[in-house]
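Here's a structure for you.
Left out: one protein chain. Kept in place: all the others.
Take a look at chain A:
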Amino acid sequence: MFNLFKKIKQADPIVYLLTAFLLIWSVINIYSASYHEYSNLYIKQIVFVSIAFFIITFLPFLIEYRKFGYISFYLYLISIILLILVKFFGVSILGAKRWINLGFFQLQPSEVAKFSMIIFSAYFISNTKLPLSFKDFLKIMGLSAIPFMLIYSQPDLGSAILVVLPVLVMVFLAKFNIKYIIGFVLTGIILSPFIWTHLKDYQKNRIIAFLNPESDPKGTAYHIIQSKIAIGSGMLTGKGYLQGSQSKYYFLPEQHTDFIYATIGEEWGFVVSFLILTVYFILSLRIFYIGMKINELFGKFLCYGIASIIGFQAFINIAMNVGMAPVVGVPLPFLSYGGTALIMFSLMIMMVLNIEYINKKEGFRFHSQDALNY
């Protein structure tokens, strides 16, 4: 036991403390966001945050991340099975089937898929010849297309994009030929009119609303306008805890999930919204940095994947809140309400701390000749 505490002291302090900061903030804000709804969401959040603290504090020194690499294909399969199960046994909330009811807890398989996809791609890339060949690129993209389609059809465009985004980042960092990447992007642009016709109506509305918020102040654009007003009216120091009128009086829909950042902005002002944005930025940078230091490919790509999902998901959500991105239904890591996501992000942090700890212990011994080039 004493040994374990000695090990805990060696955890990367930046990653650990920033995560802890976000976890504590999540309780404070869920309480505020559900304050007027006769709701006890914050109690559930306290339970999940406690579990999260356990995960990031003790587990990094009790596991061995490489073992997850060996079973990564099974993790991938399990998440596919869960995604199929949700199609049949899922609970419908607001027209989307995203949750499986386990009685005590509603599991969100798309969150599980995000994490398992990162582990699986990192393992796949670390076990192929680098730079990534076109054939391997097709393989990994094909494998990530399955969860993408399953989540997209829930429908949940936001999560579907976030399952593929870290894979694309990893592929990019695996020095996949830049010509192909440009080609890939161009194809996307050419295909976009085709994709447009296949988007659901509410998704089209959200994009139109984003491009021109005043077009439909009552419908979808309403969220964007109200969110901007909420954040803006927070001014420098905010209206005070629990005093947000925008969020408290039902202007903001989904204020404890996708629009939690607007609640923060309104009640705490620029000072804290800037601080939180910066925390995500530094956390993501730090994980990228850990990945760069490490010369073992699996751990390295895991860090890249995790850093990119935390950074990009936070930025997309915040951009959505401040009216710089369309409303695609992306929750804010750690802060939005949602047990599955919170646990999954904590497991990612656990992984990063474990990678850093084990490689430091092994003295950054070489696993791959030119790993440091990636």
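Operating definition for what follows: contacts are C-beta pairs under 8 Å (C-beta built on N, C-alpha and C of every residue); 3 or more make two chains touch, one makes a residue touch a chain; residues count from 1.
Assume contacts and distances are computed from a predicted model.
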{"item": "Listed names \"Phenylacetate-coenzyme A ligase\", \"Protein ImuB\", \"Glycine cleavage system H protein\" or \"Penicillin-binding protein 2\", matching UniProt entry of the absent chain", "value": "\"Penicillin-binding protein 2\""}
{"item": "Contacting the left-out chain in the complete assembly, out of A:L102, A:I189 or A:L236", "value": "A:L236"}
{"item": "Residue among A:I30, A:I100, A:I118 or A:L173 touching the omitted chain", "value": "A:L173"}
{"item": "Residues of chain A in contact with the chain not shown", "value": "36, 38-40, 169, 172-173, 175, 218, 222, 228-236, 243, 245-246, 248-251, 265-266, 269-270, 273-274, 277-278, 281, 284-285, 288, 291-292, 304, 308, 311-312, 315, 318-319, 322, 324, 373-374"}
